[in-house]
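The complex appears here without one of its protein chains, the remainder shown in place.
Right after this comes chain A.
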Amino acid sequence: MNSIIFTAGARILVALLFVFSLFMLLRGHHLPGGGFIGGLLGAVAFIVYSLACGPAEAKSALRVSPEGIAIVGLGIALVAGLVSFLFGDPFFTGQWYWVGGDSYETSLFSLNTVLVFDIGVYLVVLGSILSLAYAFEEET
């Protein structure tokens, strides 16, 4: 697609979409959002970029293969589930550490395995959607 307006607009749009996708990822669990929707938004950012600058350029911007991203995401999600073994809880039980308090309302922020799982989901969704999208773009 050779439109100057689109190419120029895409630069801002891609950045905005990406920030928004990370925002969605981080606000998940307690508020609407999470890894799945964040991953979809991230994929949209890359797809817009590849429409504006061409698939080859978008692929080099991604640096690693989308399939690799997806499978690493699967591994991260799995590890997040396995952590609860160390605490004697069943598989996938969320482990929480509250910083500066003892619950969602009182603490500043928390370290938890749920976010790790969500990051895994984010990468799986981003990777698999992108590998589909790039395959289609190569066809046409």
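Before moving on, here are some points about what is shown:
We take it that a contact is a pair of C-beta atoms (placed from the backbone, for glycine too) under 8 Å apart; a residue touches a chain by one contact, two chains touch by 3 or more; residues count from 1.
Quick note on the criterion: contacts and distances are computed from a predicted model.
Within the choices "Threonine/Serine exporter ThrE domain-containing protein", "Glutamyl-tRNA(Gln) amidotransferase subunit A", "Polysaccharide deacetylase" or "Na+/H+ antiporter subunit D", the name that UniProt assigns to the complex's undisplayed chain is "Na+/H+ antiporter subunit D".
Taking the complete complex into account, A:L78 is the one of A:A56, A:L78, A:L111 or A:A135 that touches the chain left out. Taking the complete complex into account, residues 67-68, 71-72, 74-75, 78, 81-82, 85, 89-94 of chain A touch the chain not shown.
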